[in-house]
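Subset of chains shown; positions unchanged.
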Amino acid sequence: MSEPSRDILEVFDNPHPDRNYRIDTVCPEFTSLCPKTGQPDFGTLTISYIPDQHCFELKSLKLYLQQFRNHGAFYERVTNDILNDLVAVTQPRWMKLTADFTPRGGIRTTVEVEHPEPALPGSDR
Amino acid sequence: MSEPSRDILEVFDNPHPDRNYRIDTVCPEFTSLCPKTGQPDFGTLTISYIPDQHCFELKSLKLYLQQFRNHGAFYERVTNDILNDLVAVTQPRWMKLTADFTPRGGIRTTVEVEHPEPALPGSDR
Amino acid sequence: MSEPSRDILEVFDNPHPDRNYRIDTVCPEFTSLCPKTGQPDFGTLTISYIPDQHCFELKSLKLYLQQFRNHGAFYERVTNDILNDLVAVTQPRWMKLTADFTPRGGIRTTVEVEHPEPALPGSDR
């Protein structure tokens, strides 16, 4: 199967670009394959953003994420890569992606990435 | 069916305009039509505000929202438009509208708009 | 039926006035009448405060709130009035009252008042 590509993502014009406002989209049906074992992984992706000129279109988002169905993906890398794709296509003022994976071996993992990156805890802002 | 109009919204005098206080109103029975497919959409609207001279009257709010029942509306636009109507009629000191739509295609979306608009995350306040 | 009066509220001496500490009291059995329709309304009141020299006595609070049982009261006004009564009688360092009313016409409302009043969101503190 070919590599997932951001080309499938469609955008539409933000109807209120004059205002900072927030869109949260929850995708509980994300699935990919573990590159080590070939076994399926499952997770819930939550995408939050403040759009600038463009919003992503939901049906194209669904098709974009379905490209990972038979694709090998490590948790940390795929979460960063999806954020990069969504940022590249929508050029948002701010975006955060939280990926909450189901348990494996009695352990469950969540990866949270944000653009622009947040300061470290305790640092001056 | 005619366009939804803010003229149906009624206000009454804020009984304590000397004090900044907050009113939260939850409307779980919002429904409109998808402009692309004509299919019904459903959502819960939560309106929070600090009134200035006027509060909106709840029965008129219900009738105002019922105007969207057979009206085509995209999520991002209709959320911004309803906030603009409520701001125009009540002129609040602060208002936030959160619209939480039911899942479509396994994906659910929330839009949150605020007046005056909040700063971007990480910016100086 | 006569007007509700704050005279029924009893206080006792704060046993630790040297320390800022917080008391939260939840009253899920508040009921009054809608002044327009005469129909009963129901709500949960949550009173949070940092006492100064006086704390309110819980049995007198119950009797004070029962005065509203057959009394006409709009949500926004009655919430502010109850806060004012409690502030007048206890003179707290800080107090917040949250009134969470049951749904009417598919819509539910919460009113939150605070003494001294909080700054507006986004303002300098």
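A few comments on the model shown:
Chains here go by letter, A, B and C, matching the order in which they are written, and residues are numbered from 1 within each.
Methods note: a residue touches a chain if its C-beta (ideal position, glycine included) is under 8 Å from a C-beta of that chain, and two chains touch if they have at least 3 such contacts.
This structure is a prediction, so every number in the text was calculated from the model and none was measured.
Sequence-identical chains make up the whole complex; the displayed set comprises 3, and the total in this structure is 10 copies.
By definition in this document, only the chains that are shown with their structure count from here on.
Rounded to whole angstrom, the centroid-to-centroid distance between chain A and chain C, based on C-alpha atoms, equals 44 Å. The centroid of the Cα atoms in chain B and the matching centroid in chain C are 27 Å apart.
None of the residues of chain A touches two or more other chains.
Residues 74, 76-77, 79-80, 104-114, 117-122, 124 of chain C are the ones that touch chain B when the two sit in their complex. Residues of chain A that touch chain B in their complex: 14-16, 19-29, 50-51, 55, 58-59, 61-62, 93-94, 114, 116, 118-119, 125.
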